[in-house]
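A protein chain is absent from this complex, but the other protein chains hold their places.
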Amino acid sequence: MARKITYKQAINEALAQEMARDSSVIAMGEDNVGGAGAEGEKDAWGGVLGVTKGLYGRFGDRIMDTPISESAFIGAAVGAAACGMRPVAELMFVDFMGVCFDQIFNQAAKFRYMFGGKAVTPVVIRTMYGAGFRAAAQHSQCLYSMFAHIPGLKVVVPSTPYDAKGLMIQAIRDNDPVIFFEHKVLYTLEGEVPEGAYAIPFGEADVVHEGDDVTIVTLGRMVHFARDAAQTLAKRGIDCDVIDLRTISPLDEETILESVNRTGRLVVVDESSPRCNVATDIAALVAQKAFAALKAPIEQVTPPHVPVPFSDALEDLYVPDAARIAQAVTSVMEFKR
Amino acid sequence: MARKITYKQAINEALAQEMARDSSVIAMGEDNVGGAGAEGEKDAWGGVLGVTKGLYGRFGDRIMDTPISESAFIGAAVGAAACGMRPVAELMFVDFMGVCFDQIFNQAAKFRYMFGGKAVTPVVIRTMYGAGFRAAAQHSQCLYSMFAHIPGLKVVVPSTPYDAKGLMIQAIRDNDPVIFFEHKVLYTLEGEVPEGAYAIPFGEADVVHEGDDVTIVTLGRMVHFARDAAQTLAKRGIDCDVIDLRTISPLDEETILESVNRTGRLVVVDESSPRCNVATDIAALVAQKAFAALKAPIEQVTPPHVPVPFSDALEDLYVPDAARIAQAVTSVMEFKR
Amino acid sequence: MSATLTRDDLLRAYRTMRTIREFEERLHVEFATGEIPGFVHLYAGEEASATGVCLHLRPDDRIASTHRGHGHCIAKGMEVAPMMAEIYGKKTGICGGKGGSMHVADLDVGMMGANGIVGGGGPLICGAALAAKMKGTDGVGVCFFGDGASNQGMILEAMNLATVWRLPALFVAENNGYAEATSSKYSVACDNIADRAGGFGMPGVIVDGHDFFAVHEAAGEAIARARAGGGPTLLEVKLNRYYGHFEGDQQTYRATDEVKRIRETRDCLMLFTRRVSSAGLLDLAELEAIDRDVAAQIDAAVVAAKAAPKPTAADLLTDVYVEYA
Partner (left out) sequence: MSATLTRDDLLRAYRTMRTIREFEERLHVEFATGEIPGFVHLYAGEEASATGVCLHLRPDDRIASTHRGHGHCIAKGMEVAPMMAEIYGKKTGICGGKGGSMHVADLDVGMMGANGIVGGGGPLICGAALAAKMKGTDGVGVCFFGDGASNQGMILEAMNLATVWRLPALFVAENNGYAEATSSKYSVACDNIADRAGGFGMPGVIVDGHDFFAVHEAAGEAIARARAGGGPTLLEVKLNRYYGHFEGDQQTYRATDEVKRIRETRDCLMLFTRRVSSAGLLDLAELEAIDRDVAAQIDAAVVAAKAAPKPTAADLLTDVYVEYA
């Protein structure tokens, strides 16, 4: 499997293959086609960063542009899912959740339980997240922790092109509502991706670097920094397990606990705001279920509790990096009771 | 201070006293007066459970009814706050955040940072939360963890009439956006409350029961169950510190860490859904900053990761109670490495 | 009188309206005993709306409802016994006791749920209509919502989207004059909710919601247009609720004789009965037989609901996901 494509292409390919396979898969979002009602080119955009480009040519009206009415069209995707379709709706930036969250967390997430197990709502909500684009406080957030908080949702955060494709295919085939987080900085990342369709099961973390000294649990863009840190640390004789969660709901507790039981040390790396986030979630899990193995404090590497700043100078300080991760690992290695 | 009033009356009194003191304090919400445009009584409701009853008689148009347009009127409160008013807006049930969250988390919370420190947005958003009313999945949630996740917001969760009054007064006087969580089951709880105005500073937890064996950190309605558990346990010779957080953002780290450094054991009790919640937040804090003192796993007592069920039979199983708390305390006491 | 109504239709309509009335009035009585948990919002007085609309619908058509949903459920064909059991929070309830009054749903009969969120059904019904359109059936989606909900962004956005996508949808604004204790005269900034239709590119029609025949006719036209690909309609149904916003509401905001006056002069069952009997279409004895039958059915539902078992610990954790990892 030598073919390399980008994270963005991997998502596009997953969508295309699933749409080809199953006519109930449809897609919708602002400018997912682009050019609706205008005089120029159709498929002018394919989404604001081009992820759905080309699907219109192949699938026509199965991919639809929408007004800037996130509640209406995301809710429509939810409703259509409850009526037998498999819609993939795009919430352009997850920062816009505030105008449509009800349809996700009170409707999609709760139908099955409220209706006594009779509803099936296979909707996928694709959304961009994360800092790095100098897009400031309202276009750079990393809000997956809030979705993970909600019972009934599944939350997927791929870090590589390979995972993006396999997890998107699983998301579409999955029968529960799935929120699929795409890191805008990763779109141009290249990686090996098989041409055929394949699904990566939810709830299976990926160990992307192995070592017995410290466990690093992370996700999304941070996986790459964590691996960089692990490689640097390996040269200094500190061997890290780096666990890429891939999905945070469901969570692969087993892989995390197995690793910490072996290493006795945990660093959690999370790009989201530090309060009540995935980092605290994993730390709390381990402090409860692998306490006996712990040899050192659990370090959390996250941004500070501030909005994402605009200036590149500040944004670069805001986002965790390999150096901060390495420092956290070093500190847990050096810990003495 | 022998006078006893209910939690609901305490909030009403705080509002009335602050409105009398400062003409920039205004209030608004659905049926906060009640009867607008109708032929019968004015001030017919005073909010759905009567919290603002009587304010209309005293303050007239400074308390306003609204259409069912949460984005519009909560955003209006935010905008008015940025223009020199001190609005208290009611988001009836916090479960409705999904239709108006943008105005809270992207606007109010971020103004000051995005605008380089020049905005002051002293808005208070009052909201009901919590299970116990058989109000099912969309009217029983406990979503404060999501607000605590957002930098720029302050999050207040009073457990007693005394705290409700003092924290509401502080919330109104505070110059940052505050989300004030009122537990619907606590409205009828009586307690001693001074008649005059007083403010309880944010970020100061309250130790409501003292002991050196186990620290219980909790908030809101759970405080009462935790104290009940502590009293039962005390008879069995297990002495608990019970810490009522009162505000989760800002968080009184010092009181928590001091206690755990003394007891070496922590149980966190939280009525919210278990993933990425306040329980994980506190557990992670302690696992990082008081690790050396820890003698046992950190236990979290929360509801399961399911929507709030309707049936009383299920809801009673869903909500943590004193027995479950006592059991968690016992388990950390019995822990042996 | 709409030419399309057969004798059977009339009997069905009457039975539906009577069932709703009986269901709600019985709940009003039972609620007062304290045995029914949670918030209960009664639809009594508004029966002609749900009935007039839903008589046009097939099982594969979908409706989205509101917190005041019992009437819509019954009109769309839900069984009353499992509905009643649900409202009592019993294991035998249509949702296993997990949903309650605000969340009764039966996807099998195209009833997508009462909704605890005001306006929540607008987007959902766009989805139902979209599904029908994509599948190439001539199915429709009907969204019931209140005057209060007509100020909710979700409803307003949904109307625009329905036109943009030319969806087979019907928006039924049930204007009962109040959202909780707030008059629609205060909260709705225009004279009629139907005045909003033009701004969203669809016809707006106003009907008297006490008059089953008027509702039936207007809904029929709109639904036929939707099935034929002609896009959505906003139908404003002006009507009244007989009880408080929810059980327990003292209704001091209403004029004292408001409900009494309407009950005496504009009651939908009374108007229906008068009309069909004066036109000689049905005779009173038939209707009274239905009344007795319905009363017995509701009584049986209450008795069964009270006797039914509650869900147990084993039920708490199930039904969150279809597939657990």
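Note that the chains take the letters A, B and C in the order they are written out, and that residue 1 is the start of every chain.
The rule is simple: a contact is a pair of C-beta atoms (placed from the backbone, for glycine too) under 8 Å apart; a residue touches a chain by one contact, two chains touch by 3 or more.
Quantities reported herein were computed from a predicted structural model and do not represent experimental measurements.
A.B. asks: Indicate each shown chain that the hidden chain touches within the full complex.
C.D. replies: A, B, C
A.B. asks: Of the residues B:34, B:47 or B:152, which one touches the chain left out of the display?
C.D. replies: In the complete complex, the chain left out is touched by residue B:152.
A.B. asks: Looking at the full complex, which residue from C:73, C:188 or C:268 touches the chain that isn't shown here?
C.D. replies: Checking each option in C:73, C:188 or C:268, the one touching the absent chain turns out to be C:188.
A.B. asks: Which one, C:61, C:106, C:157 or C:267, makes contact with the chain that was left out?
C.D. replies: Of the listed residues, the one touching the omitted chain is C:157.
A.B. asks: Spell out the interface residues on chain C facing the chain that's missing from view.
C.D. replies: 151-154, 156-157, 159-161, 163-164, 186-190, 195-202
A.B. asks: Which residues does chain B use to touch the chain missing from this display?
C.D. replies: Its contact residues with the unshown chain are 26, 62, 64, 66-67, 69, 71-85, 87, 99, 102-103, 106-107, 111-120, 151-152, 154, 174-176, 201-204, 247, 250, 252.
A.B. asks: For chain A, which residues touch the unseen chain?
C.D. replies: 30-31, 34-41, 44-45, 48, 65-69, 71-72, 95-96, 98-99, 133-139, 304-307, 309-314, 317-318
Keep this in mind: only the chains that are shown with their structure count from here on.
A.B. asks: Going by C-alpha centroids, which chain is farthest from chain C? Tell me that one.
C.D. replies: The most remote chain is A.
A.B. asks: In whole angstrom, how far does the Cα centroid of chain A sit from the Cα centroid of chain B?
C.D. replies: 30
A.B. asks: Starting from the mean Cα coordinates of chain B and chain C, work out the distance between those two points in Å.
C.D. replies: That gives a centre separation of 36 Å.
A.B. asks: Based only on mean CA positions, could you tell me how far chain A sits from chain C in angstrom?
C.D. replies: Whole-Å distance between the two chain centres: 40.
A.B. asks: Find every residue in chain C that makes contact with two or more other chains and list them.
C.D. replies: Expected reply: 93, 95, 97-99, 103, 115-117, 153-154, 320.
A.B. asks: Two-or-more-chain contact residues of chain A, please, as numbers and ranges.
C.D. replies: Answer for chain A, listing residues that touch two or more other chains: 71, 99, 102-103, 106, 113-114, 151-152.
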